[in-house]
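All protein chains but one are shown in place.
Coming up: chain A.
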Amino acid sequence: MTATALETGRKRLWAGESGESVSRNLILAGVLVALLVIGAITQPQLYGDSAWVWSNVLSILQLASVVGVVTVGMTFVIIGGGIDLSVGAIVALAGVWSTTLATQSFGAGGMIFTAIVVGIAVGLVNGFLISYGKLVPFIATLAMLVAARGLAASISGKQTQISSSDLINGIASTKLLGIPILVYILAAVAVAGWVLLNRTTFGRRTVAVGGNPEAARLAGINVKRHTMLLYALSGLCCGIAAIMLTAQATSAQAAMANLYELDAIAAAIIGGTLLSGGRGTIVGSVLGVLIFATITNLFAINGLSTEAQNMVKGGIIVAAVLVQQFRFQSVTRLFNRKP
């Protein structure tokens, strides 16, 4: 792409986001490409096979899809000035609840409905405790993390519940135009999230509530209600993720989606979401998830241990935050210039 084409493309694609976010996202995309190049250098014989490369890209996307959906919800919560530690637990609870024998008797539709309703309901409880119970988000969702997994374990009797719905299981195994359905779901959730954040009043309220809750309140925004809705949105994403994960494993259990909260928070932070709220992008978060998935893949194809992988991931989170601080300062300086 030429420079001018890139410029107009940027303007059109990310018109709702500031130039700062756009350049950060371009850097993230560059990192992603670099990781793929590293893969090609370290495993030239594998990368010589174009069919393998295609299937590897698909497996990276598939790997990213479930966490990606959770991360979109998480991004909204963090931009809105909160944090949701209970996402993994909500995924597990929604997955388990939707695969009980009773639920499965209503068929795939009943299972999907149950997962989504459970996700939203748990999110609403989180939101209610935080908005009206005035609990700190960290504490409220930490409590929910423990409680929801407990409830999931007691519903499932600590057993793995097999999904016998071909339709559900087919979500993970079916491809459309050569691309797995799971990837389409991530794309749909990400696009919906982008539109919601950048083009709707809901998104504007989210940025206002996270950026300066007092200013938002004095401008007439119902901060409490909106905060509650943000956690419900995160819960909704968890419900969708629960279906996807159940489909992948063709089963659900109380221990599923373990530590998803960390992956989702890390991806959002890498993607440039400010942990203090008020700033963040969906594009950045999705790139963050893809970077993590690509690293996992890179380690897998080189036969390296997950321990080494976790250390590298930790380093990347720190590096991302350091870069973010540096960039933020330099961009602020840029804006202070007089024309």
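In this section, a residue touches a chain if its C-beta (ideal position, glycine included) is under 8 Å from a C-beta of that chain, and two chains touch if they have at least 3 such contacts; residues count from 1.
By definition in this document, contacts and distances are computed from a predicted model.
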item: Listed names "Sugar ABC transporter ATP-binding protein", "Carbamoyl phosphate synthase small chain", "histidine kinase" or "succinate dehydrogenase", with the criterion being the UniProt name of the chain not displayed; value: "Sugar ABC transporter ATP-binding protein"
item: Selected residue (touches chain absent from view) among A:22, A:172 or A:208; value: A:208
item: Touch with the omitted chain, as defined above, among A:216, A:252 or A:269; value: A:216
item: Among A:24, A:149 or A:279, the residue in touch with the chain that has been omitted; value: A:279
item: Absent-chain interface as seen on chain A, which is shown; value: 15-16, 18, 199-204, 207-208, 211-212, 214-222, 278-279, 332-339
